[in-house]
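Here the structure comes first, spelled out in structure tokens, and everything after it is commentary.
The complex appears here without one of its protein chains, the remainder shown in place.
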């Protein structure tokens, strides 16, 4: 992975703040577990309503988690008044999403002025065991944050 | 869209039964609104915990809904003892997911013996208004259903 | 397919001119067969050096042709001083590329100010027979053409 210089010295706090503002992240119980410049880890603890009849995490959650991890990996590299918009992503499901939590690692592959490309791996975690369950390639667009998100209270 | 012959005469009931067996579908409140051979529509009514701070459906839900609609479009074409596994999909978000419900239309593009390819469009719906918010291309694998899903009680 | 208004009244001539300026298109022998606003068809006649040992068109050519057809479908909708940059695409190969020529049909699915999304189908053509061999979803970026491409001689 390439090393990237953050543009916002408060990238770590910024990522965690923006993450917590998204009700979807909160409703599924996702948590930011690590923030580096161009690299963000997110985990999702298992919960009855998130699992399929066979005890696996649903593909929609795996995709959502990948999208979040990649999106915030990109977000860690932009200015304080900028945010991320997902243009598209592609996700390969390579094994059932099984474990007591999922762990998604998003990394920036390429940072352009307006387009950021990320790569995300999602793992099913149980005790010491980590099994790759999905891998993704994502395209993000850098956007100017709307003013209501830039106030002190935001 | 090509016309496809279903292999299972009860494809309609089968799709609805398998859909209802997936707790994720139930937990987000998704509903099957139409089933044709090789074409399935799913809707997702808005609900507070499904929306972002800006009132939009989260991308993870749009992806999950696309995955479901495409997966069951494929499922409508296979034998009674077969099911669908998502190998991968790619999703373009083209507009915010806005409206009182989302509508996802999955259609089979190509049916092979072991691989089925589907195309899915997701629309934000408000009154008479329908706005394309995402489009997806998905690869499914035909699998033999595990025996516990084939019992009379299943 | 949605109907789109071209911004450049000379979109048809523009597409054909820009197409002919790309040596790759010329070297493989691709030809523009139809231009509508937001929809472009390109064909590729079979030639010994384009085929595999089994007589099929190589996947790289199918991908290249899809990229071209989608790119010019987008190009048909932009201003005279704008062009297209491919950000990414995803391609499903659903059947061998077989026939005396390939036919790629690119259509714009969504036109934003800076991002255009297209969908492309590629068919193997023999006599009256048309077989879908690939389907693709592509993301384009609208760019300002460099000045050397805007002179009268260009």
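By letter and in written order, the chains are A, B and C; residue numbering begins at 1 in each of them.
The rule we apply is simple: contacts are C-beta pairs under 8 Å (C-beta built on N, C-alpha and C of every residue); 3 or more make two chains touch, one makes a residue touch a chain.
What you see is a predicted model, and the numbers here were worked out from it, not measured in a lab.
Across the whole complex, the hidden chain's contacts among the shown chains comprise A, B, C. Check C:22, C:114 or C:130 against the missing chain and you find that the one touching it is C:22. Residues 90, 92, 94-95, 109-110, 112, 117, 119, 132, 135-137, 139 of subunit A touch the missing chain (whole complex, contact as defined above). Residues touching the missing chain, restricted to subunit B, are 87-88, 90, 114-115, 117, 137, 139, 141 (touch as defined at the top). Although one chain is not displayed, its contacts with subunit C can still be listed: residues 21-24, 27-28, 48-53, 58-61, 63-65, 67-68, 85-93.
Heads up, the rule we're going with is that only the chains that are shown with their structure count from here on.
Residues touching across the subunit A-subunit B interface largely coincide between the two copies, over half of the numbers being common to both.
When the CA atoms of subunit B are superposed on those of subunit C, the rotation angle is 180 degrees to the nearest 5.
The mean-CA centres of subunit A and subunit C are about 33 angstrom from one another, to the nearest whole unit. Computed from the mean C-alpha positions, the centre of subunit B lies at a distance of 30 Å from the centre of subunit C. In terms of their C-alpha centroids, the spacing between subunit A and subunit B amounts to 24 Å. Shared interface positions of subunit A, defined as residues touching 2 or more other chains, are 87-88, 90.
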